[in-house]
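All protein chains but one are shown in place.
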Amino acid sequence: MIKTTILRTRKPRLKNPVLIEGLPGVGHVGKLVAEHMVEELGAKKIMEIYSPHLPPQVIVEHDGTVRLVKNELYAYKSKSKHDILILVGDHQSATNEGHYELTGVFLDIAEEFKVERIYALGGYGVGQLVETETVLGAANNIKLVKELKGYGVEFKPNEPGGGIVGASGLLLGLGELRGIDAVCLMGVTSGYLVDPKSAQAVLKVLCKILEIDVDMQALEERASEMEKIVAKLREMEQGQMPASTDEDLRYIG
Amino acid sequence: MIKTTILRTRKPRLKNPVLIEGLPGVGHVGKLVAEHMVEELGAKKIMEIYSPHLPPQVIVEHDGTVRLVKNELYAYKSKSKHDILILVGDHQSATNEGHYELTGVFLDIAEEFKVERIYALGGYGVGQLVETETVLGAANNIKLVKELKGYGVEFKPNEPGGGIVGASGLLLGLGELRGIDAVCLMGVTSGYLVDPKSAQAVLKVLCKILEIDVDMQALEERASEMEKIVAKLREMEQGQMPASTDEDLRYIG
Amino acid sequence: MIKTTILRTRKPRLKNPVLIEGLPGVGHVGKLVAEHMVEELGAKKIMEIYSPHLPPQVIVEHDGTVRLVKNELYAYKSKSKHDILILVGDHQSATNEGHYELTGVFLDIAEEFKVERIYALGGYGVGQLVETETVLGAANNIKLVKELKGYGVEFKPNEPGGGIVGASGLLLGLGELRGIDAVCLMGVTSGYLVDPKSAQAVLKVLCKILEIDVDMQALEERASEMEKIVAKLREMEQGQMPASTDEDLRYIG
Partner (left out) sequence: MIKTTILRTRKPRLKNPVLIEGLPGVGHVGKLVAEHMVEELGAKKIMEIYSPHLPPQVIVEHDGTVRLVKNELYAYKSKSKHDILILVGDHQSATNEGHYELTGVFLDIAEEFKVERIYALGGYGVGQLVETETVLGAANNIKLVKELKGYGVEFKPNEPGGGIVGASGLLLGLGELRGIDAVCLMGVTSGYLVDPKSAQAVLKVLCKILEIDVDMQALEERASEMEKIVAKLREMEQGQMPASTDEDLRYIG
C-alpha cells in the first residue's frame, strides 16, 4: 500500500449533512465526543480509511484478532435538520505532508456528501488542572464566529497562541480554500489527562447547535471517575504524597 | 535505485504454499526461527528484494566481499501438505511509509504464489528476563485464533498492548484487506537479548502446525550458551557483580 | 493538498521588478524588514502560496477566525526605477526537500515577472548581544559583491562560516543556476532576540540601493523598546539579577 485507500461499506443518502471530526488529540477530547456520539446515536460505519501516513501498526482486539490502524467514517440519519457524518480513528498522520494529504481526502469526502459545515473537535491544553466547562472556538469565517458565540462558545484573540495543528487545523484552513464552512470546538483541558468532563462540555454545545439529544451518562461516569483522580492529584500537589498513582493515570480513558 | 527492486533467481512451482516471515525484530526471535529453518531444511533462495527504504548500507562478509542489505525469499518443497516460502532479511524498512510499501511487495509475492496462509514470526518483549516457552498469538480472523489455540498458542485480550508494529503487523493488517489469512506467533522474551530459547518455542509450534520436522540442535546449542549468560546476569543482579560481560551480550546471536 | 498551490489575487504589470524575500529566520530580521515595507509602502497582495512542506497548522487571528499558514507575495509600484515584489510568510519549509521545491516555486514566479534581481534578507547570528549596524552581504556573482560594497555592505571571506541555509541561501544558489542575480543582506544580530534594530540597518541599505524612501518610525519604536530590554539583559549579566523577564523576551516581536 503506497497510497491512502478508502473502503466503502455503505453509500447512504444524507440530508444537509454536517461532518464531525474527532481524531485523537489533546486530552482525547475530540475522540471522546465523537466516539460517544457514534455509540449513543448508533451511527453506521460507511467508510474505512487506510494510509501509509498512519503508523505501520495493527491493534490487537479482545478476541486475539487484529485490525490495521485506520480512520473511520460513520453516518447518522437524524430527525432534526442535519444528518451527521462522524470521523474517528486510531491515529492522525505521523508526518506533516501526511496531514495535508489525509485532510485533503477528508475534504474530498465532505464535498462528495455536500457537507454544509465541518465541526472539528479537540482539546485546548492549558498546562494545569482545570475545573471549567469552557469551550474555546475558532472558525474559518467571521459569520461562524458570531453564530457560535450565541451558543456560549468563547473566542479569545489569537488563542490558541500556537495555532491549531493537525487534522482539526487543516480542516478549517484547507476547508476555507475549498469554500467549506468549518469550525473548531476546543474543550479547555489540562492536556495531561484524558478528559471526559471537557468532552461533555464540548458535546453539550454541539447538541445545542445541531438540535439533537445525546445521552451523556457514559461520559458522565467516566468524568466522575476522572474527578476522583483529579482530586487525588490535587491532594498530592498539596501534601506531596508519593506519586504512586502516576502510572495509572496514563492508562485511564 | 529509487524503487524497491526484486531479483528473481528461481521460479519454483509450489503446492499449497504458506509464507513464513522472520525479519529482524524484538529478541531477533523471528529471524532466528526463519534462518534456522532455511538452514536446516535446505531451502533454496528464489528472490532478493532491494529497496531504498532499507538503510543505505553494505555488509562486509568473512572474505572481504560485501553485499547490499536486502530481504530474501527462500522456497522449500515439503513432503507434508504445504510447501514453504521463508522471508528473511538484514533489516526492516527504516521509515513508516517504507513499511507499508515493502509489506505491499511481500503480499504481491504471496498472491503470486497463491499463498494459503502467512506466519509472521516475532518476539514479545516483556522487559525482564523470563524462563518460559510461551508463544503469544494474534491473527487476522477469529477462525485462525481458534485453530491456533489448539496448538497451545496463547491469546491474551488486547496483548501486545502496543499493537504489533512493522512488517509482522502489516502482513496481518494489509493481508486482511486482501483476504489473505495471516497469523503472528510471538515468542515471549525479555526484549534485551537475542533469544534462541524463545525461538525454539516458536519453532516447535510452527512444526506442529505445518507437520514438518526441523532439527533443533543448532538452536538448542545457542539457547544453552544463552542460558549461561542469563545465569550470569541473574548472579550480577543479585550480587552486583561488575557488568564486564555486558558488551559481549550484544554480539551474541 | 499534496502539491504546493498558488492562489493569484491580482496580476499586476511591473517595470524592472526586483524581488525582496523576508521569510522567518535568524532574529526575524528579514521578516521584520519585509513586513515593514509591505505595511509602509502599502504594497498589494498578489499571491498566496500554500504547501504541504509548511507545518500542518492554522493561525488564529484576533477575531477568532483562522488562516492556514502560507507564504505571500506583495507588489509595490514604485516611483523610482524598480517596482518591487515582496515575499513574506509565516514559516519556511519544514523539510530539506521542501526548501528546494518551494524555492523553485519562488524562482518560477521571479522568472514570470522577469525579476532583475533578488534581495534575500536575513539575520547573521553572532551568539552575543551586539550594538552594531553592520550588514553582511553575499551574492551569486562577483559584480554584485562589488556593487554592494559601494553601499557599505560588508563582505568577510567565507562568512557566514556555516553557509546560508534555507530559502535565502537557495534563492542565491538555485537563482544562479537560472541566471538570476541575487544577493543576501544579513543584519548582524545576537540570534537570541527578535531584532528590529538590525532590521533598520538592513532596511537603510535596501532603501539606498532601490532609491526609495520608507518611513522607519514603527521600526524605530520597536527597536527602542528592544533596547530597553537589551539594557536590562546587560544589567542582568553583570548584576546577576534573577532572570524574571526571560519569558517575556520570547514574545516580543
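Brief remarks follow.
Note that the chains take the letters A, B and C in the order they are written out, and that residue 1 is the start of every chain.
Simple rule for what comes next: a residue touches a chain if its C-beta (ideal position, glycine included) is under 8 Å from a C-beta of that chain, and two chains touch if they have at least 3 such contacts.
These figures come from a predicted structure and were not determined experimentally.
Interchain touches from the omitted chain, evaluated on the whole complex, reach B, C. Within the set C:Gly25, C:Gly89, C:Gly125 or C:Pro160, the residue that contacts the chain not displayed is C:Pro160. For the chain missing from the display, the contacting residue among C:Tyr100, C:Tyr151 or C:Tyr192 is C:Tyr100, taking the whole complex into account. For the options C:Leu170, C:Leu185 or C:Leu210, the residue in contact with the chain missing from this view is C:Leu170. When the missing chain is restored to the complex, the residue among B:Leu7, B:Ile142, B:Ala218 or B:Ala231 that touches it is B:Leu7. Remark: the residues of chain B touching the chain excluded from display are 1-2, 5, 7, 50, 52-69, 94-95.
For chain C, the residues touching the absent chain in the complete assembly are 93, 96-97, 99-101, 103-104, 137-142, 145, 155-161, 163-167, 169-170, 172-174, 176-177, 184.
Please note the rule applied: only the chains that are shown with their structure count from here on.
Averaging the CA coordinates per chain and comparing them to the mean over all protein CA atoms picks out A as nearest. If you lay the C-alpha trace of chain A over that of chain C, the rotation comes to 90 degrees, to the nearest 5. One simple way to say how far apart two chains are is to compare their mean CA positions; for chain B and chain C this gives 53 Å. Centre to centre, using the average C-alpha position, chain A and chain B are separated by 38 Å.
Not a single residue position of chain A touches two or more of the other chains.
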